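Following this message is one structure expressed as C-alpha cells.
One chain of protein is taken out of this complex; the other chains stay put.
Order of writing sets the labels: A and B. Residues in every chain begin at 1.
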Amino acid sequence: MSLHPITDVAGLHRHLEAAIQLEHATIPPYLTALYSIRPGTNSAALQVLRAVAVEEMLHLTLSANILNAVGGSPDLTVPGFVPAFPAYLPDGETDFEVGLRRFSTEAIDTFLKIERPAPADGESIRTVERPPRPTMLGAGKVADDSEEHFYSIGEFYRAIEDGLIRLEAEHGPELFAGDPRRQITPEFYYSGGGEIIPVTDLTSARAAIRLIAEQGEGDGGAIFDYEDEIAHYYRFQQLVLGRYYQAGDVAGSPSGLPVDVDWGAVYPIKTNARVSDYPEGSELRRAAEAFNRDYAGFLALLTGAFQGEPARLNDAMGDMFRLKDLAGQLMRQPLDAAGMEHAAPTFEV
Amino acid sequence: MASTDLRAEFLALSAALTGFSVFRLEGTGQTDAYLTTIGDIVGEATVDALVSVHRGLVDATGGDEAELQRGLRRELLSDAKLGPVARNLVKLWYVGTWYELPAAWRDTFGPSLRDRTFVVSPEAYTEGLLWPAVGANPAGAKPFGYGMWAKPPRIDTV
Partner (left out) sequence: MTEERNDRFEVSPEAASSIAYDVAVVGSGVSGALIAKELSGRGLRVLVIEAGPSHDLTVAEYETSLRRFYGAASKDNNAPYAANANAPMPRSTDTTKLRPGEPNADGYLVQLGPLELDSTYTRVLGGTSRHWEGKALRMLPDDFALRSRFGRAADWPLGYDDLEPYYRRAEFELGVAGEVEEQDFAGLRFAPDYVYPMHGMPRSHLDRVIADDLDGLEVARDGETFALSVRGTPQARNGVPNAAYDGGRGYRPVGAVSLHQAELGERCQGNTNCTPICPVQAKYDARRTLFQALGTGRVDLLTQAVASEVHVDPASGRVTAIDYQAYADPASAEHVTGTVRADVFVLAGNAVENARLMLASGLTGSSGLVGRNLMDHAYLLTWALMPEPVGALRGPLCTSGIEDLRTGAFRRQHAAFRFGIHNDGWGWATGSPYGDLEELVDRRNTFGPALRRALVQQISRQVLMAGMIEVLPDESNRVTVDPRYRDRLGNPRPVVSFGVPPYTLEAAAFARRLSRRLYQRLGAEDHTAYHPAEPGWVSYQGEGYVLRGGNHWAGTHVMGTSPRASVVDADQRSWDHPNLFLAGAGSMASIGTSNTTLTLAALCLRSADTIAKDLETAAAPVTATAGGAGA
C-alpha cells in the first residue's frame, strides 16, 4: 500500500496530472535516442524506439482521458511541465537520472530502469519517500519537504487505480462527471500502437490503466500483454540481448529472430545539450531555439486537444513530423571542426 | 572528413549556388558524401578551383550579394570547365543525383569512369533540398502527417 493513498478528488487529479507529466517526460529522451540513429541503419532499434515513443504518446493521451473523465483539465503548458534534463523521474527504488543522449547502451540502460516491471503479485505498491531534488519532476510531491517515489510506473498506476476504486465507491458514478466531449476517441487518435480508450466510467478507466501498465512494463513481468503486444521493458531488452522475443519465451531468454544493433551508426550528439552551448547569433542557435518554440507549440496544441478540441490532435501529430525533421538537421551540425561532437535539440521549454 | 578549410569553403560555395544556408546544407548530413562524390569524379584540383573562385569573389565583393551573383555567373557558371560541374553540384544538393556531365565536357576534360547518372545514396535522395524548397516531401519519405495535405503548403520565402 502506498504511504499516501489517494483519498480525495484533488489527490486523484494531482496523481493524474503527475501521470501525464511522467508519460511526457520520457518522450524527449526516447526521441533523442531515436533521432540520433543514422538514417538507413539500425532498423530494429529504430522500430523499438519508435514503437515505444508512439505508445508513450498513447499513454499520455489515455491519462488525459482519465483526468478529463474525473473533471480535471490536462495542461501541458504549465511552467515546469517539461523537466530540465537530466532529470530525476518519480519512479525507481533508487534515484536515477534520465538525460537526453544518443542511442547507446547507456541510454538503453536508463530506458530499462524507466520501464522496469512491477512485481507479479499485482497487490503491493512499493514506494519510498525522499527529500525533493531540484531537477526532480514535480510529480510525486506529497508535502513540501518530501516526495513519494514508486518503484515502478506500474505501481504508480496501481495507486491511481486504487484511488479511482475508492473514490468511485464513495461518490458513485458522479466521480466521472467530466465532459465526454473532451474525450479523445479513436476517430481522433489512431496509431499502430494500440487503440485509444474513451473513459466514461470506472470500467473504461481501469481498461485504460491496464493498457498503459501492460504496454509499459508488462504488468507482473509478462513479456506479451493481453493483446499479444510486447512490453516496453522487453522491447528494449531485445536490443541488448540481440534477439526478438517470441511467444512462450521466458524473461531474459528471447529465442526469436536475431536483432542486429550497430551502436556506432549514430550521430555523436552532445549529451543534455543546451541552447547556451551554441554560439550566440549563429543559425544553429536560432534553429535550436526555433525547435524549442515549436515544441512548446506542440504541447499547446495537445493541451487544446485535451481541453475540448480533440480535432487539434491531428495537427499536433503533424507538428511531430516537422519536429523530427528539425531535430535531424540539428543532429547533423558538427560542434567542432573535427565533427567529434554534434548539436542536438535541447527541449528547453 | 575532408580538410576543415576545404569542407567549410565547399559549404560556402554550395550555399551561394543553391540558395540554402550552410546550416540547412549541413542539416542534410550529405556534405562529406557530396564532397567525396564530386572529387572522385572531376578530381580534387577541379574542386579546389571551384571553391577558390568563390573565395576570391567573396573577398572581392565584400558582402555585396548582387555583385557576388554576377561574379558567379561570369567566372564560374559560364566557365567551360567549372560551369557544368557547378550546375551538377546544385542538382546534387537538390535531388541527391549526380548527372552524367555533358558529352562536350567529357570530350574536352576527360571522362571519368564514375561519371554516369546515379543516386549518391538512399539518404541523398531523401535529404534532397528540392522538396523542402517547394514545401513538399520527397516521395516515399519525410511525410507531413495524416491530412496535412489538406492545408495550403508551407513554403519558406527567400
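Assorted remarks:
We take it that contacts are C-beta pairs under 8 Å (C-beta built on N, C-alpha and C of every residue); 3 or more make two chains touch, one makes a residue touch a chain.
The structure displayed is predicted, hence computed values, not measured ones.
Within the full complex, the residue among B:46, B:97 or B:112 touching the omitted chain is B:97. Those residues of chain A that touch the chain absent from the view are 40, 43-44, 47, 50-51, 54-55, 185-188, 190-193, 195, 229-230, 235, 244, 246, 256-257, 321. Counting the whole complex, the residues of chain B in touch with the unshown chain are 16-20, 69, 72-73, 77, 86-87, 90-91, 94-95, 97, 99, 117-119, 121-123, 125-126, 130-131, 133-137, 139-141, 143-153, 155, 158.
The rule is simple: only the chains that are shown with their structure count from here on.
Residue ranges on chain B touching chain A, taken from their complex, read 1, 4, 21-24, 26-29, 121-123, 126, 142-148.
Those residues of chain A lying in contact with chain B across their complex are 38-40, 283-284, 287, 314, 317-318, 320-322, 325, 328-330, 332-334, 337-339.
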